[in-house]
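All protein chains of the complex are present and in place, except for one that has been dropped.
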């Protein structure tokens, strides 16, 4: 049962209007090449789910793909704001469904655990409670009020991994971020992988394989798929390429997408 | 900062009346030697937490240590019921706080997540809802009713691991069971370890080290610490020893505890 | 029972019909103390369900044991061949979100609605017999897409008119006994199969609730030589019979 697909075919699984969780964190191991292909194929009305995003989210905002973004942080850290995400939100094309990263996690947990909501500690006092769809719930044991986060179930989780086999088993080295949780919360899972390995490699160290194949719908072999972000320890972020992206005029996007594969 | 203690000193950390979660599952990698030392030291009014237990729970019940057991299953699987646990419950000395294994997990999750309760799917229709301390809670988003499990925060999690370093980092090979969750839910953590390794061993494969040292209070070097249960892949369960334990007259316990170290 | 002695045991029969119920690609779980399901899964994978996803408490995904453990079904031997770990917690979550296809569950008592008791005989708080407890059943039975129950004793103390205690309720599909198979239809257990060596009369006399036949009632096909040969190959130590 090989689940290997071309990048185009895998992106084709995603329908306009879908909710898509992207793995990785800021410029680390995010599915950047997958996001570019989504931009090329002009996906529309996508709702993204991410704890902390940068290039992937900004590029999809620039390409007009995004109706909303559920995230705790969208920015380029020490390099500054996310210019195109900013513009898309300020212009009203994209809704910023701001979270604390932990409430993204809580919403994903509710989806993964098959429950309608998750109670979450903290958060009281934040105006996010008033402007976003968080609610309070009474602990039935003590009467204490606690914040409730509604189930956040993506249609797809898209995760860039170091190694996958054709059945969809996936192995991430180093920082795991919230990727395993996303694969449990989503209805479907797409992996892009630096390399395809034989299943027997995983059978030697099953405890290091965070994503079991039976949860995965499609695997794309995509070396360099996190660039210009990093895929530690294989490659560092290409800062020059990120800065040049940040300096790019919006009109240059089509050329950029043709050039950067 | 070495956290190495003798078995006696580590057991000494546990006070009468404490709630103690035991790692492993049935006769697999449970902290059997630790349980025997608890029995020798005549711990009293202990509340155990376990998903599925066998020898460890039964022995502590026989020794009169247990006021209550929170668990989904206590038995010796294909070998039959847990005779001494049965007697302790039927005689009224020990309360069976029966759970579905999943509600033990839910209670531990609430403790680990710092929330007063966890909603949990399923469970409706079970009479456990009526006789145990589960409640219903209304989803504030849809009004749907869902079962709520109260936070279950052990004073101690006691986990038998394959390898630990003196700082308390712990590595489990193969089945992880619910042990990592227990170390997050409990106020304190005690590891018994087949062997003590140098931290540098873990630094080569940090992703395989499920228990970070900073959560751990004490480490005991205890080769064979899961026997007569298994510690896969190091040793199998000693079925003969388990059957001989099961056949033992209750009065023989003191001799047994002297003999079996 | 028939006087002609068949060339297979009740354990063989139960294992074979259990395996036949499994489908390719589905996600299947068994828990503690489940020797027949443990063997039946491997039989099904060797026949109609090679891509069945086999989950167990060990965390193994598609574990392929060289030999089955005899006393326990949570043993590390089940980990052989697994390419990832998927813990019990994750299995419960999977079921909770509606993605577990089949769960094998047992019952010390089972009533005509397919509800089960694994908790106590007598009063819950002052039991005459404290049973092991329902393990995963109260959580899994209502959330798994289907549950297949089995019990190696068929008598009126198992198949009761009224449970001492209702541990779990839910999506029971089939109940396999040494004599036949009940199917839950319109909310009740109907007799769906009788095994070749038994009879409706025998089952009726050994069941504590009234027997009604399913519209699909039939005599189960005896284990085929091929099924028996695979059983012999994968379970030469007859672990499937350990509950008898």
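A, B and C are the chain letters, set down in written order, and residue numbers restart from 1 in every chain.
We adopt the following convention: contacts are C-beta pairs under 8 Å (C-beta built on N, C-alpha and C of every residue); 3 or more make two chains touch, one makes a residue touch a chain.
Note that the structure is a prediction, hence the values are computed from the model and not measured.
Undergrad: Any idea which chains on screen the missing one touches?
TA: Across the whole assembly, the hidden chain touches A, B.
Undergrad: Return the single residue from B:46, B:112, B:190 or B:237 that touches the missing chain.
TA: In the full complex, the listed residue that touches the missing chain is B:112.
Undergrad: Out of A:27, A:164 or A:222, which is the one that touches the chain we can't see?
TA: Checking the options A:27, A:164 or A:222, the one contacting the hidden chain is A:27.
Undergrad: Return the single residue from A:8, A:239 or A:252 that touches the missing chain.
TA: From the options A:8, A:239 or A:252, the contact with the absent chain belongs to A:239.
Undergrad: One chain isn't shown here. Among A:178, A:194 or A:207, which residue touches it?
TA: Only one listed residue reaches the unshown chain, and that is A:178.
Undergrad: Considering the whole complex, which of A:49, A:89, A:157 or A:209 touches the chain not shown?
TA: A:89
Undergrad: Hey, which chain A residues sit against the chain that's not shown?
TA: 25-28, 51-52, 71-79, 81-82, 85-86, 89-90, 92, 96, 98-103, 105, 120-128, 131, 174-178, 181, 230, 232-233, 236-237, 239, 242
Undergrad: Suppose we count only contacts with the excluded chain; which residues of chain B make the list?
TA: 1, 111-115, 165, 167, 169, 184, 199, 202-203, 206-207, 209-214
Assume only the chains that are shown with their structure count from here on.
Undergrad: Going by the contact rule set out at the top, which chains touch both chain B and chain C?
TA: Output, common partners of chain B and chain C: A.
Undergrad: By Cα centroids, which chain is closest to the centre of the whole protein?
TA: Centroid comparison flags B as closest.
Undergrad: Let me have the rounded angstrom distance from the C-alpha centre of chain A over to the C-alpha centre of chain C, please.
TA: 40
Undergrad: Enumerate the residues of chain A that touch no fewer than two other chains.
TA: Residues 113-115, 207 of chain A each touch two or more of the other chains.
Undergrad: At least two partner chains per residue is the criterion; list those residues in chain C.
TA: Answer for chain C, listing residues that touch two or more other chains: 60, 79, 85, 95-97, 143.
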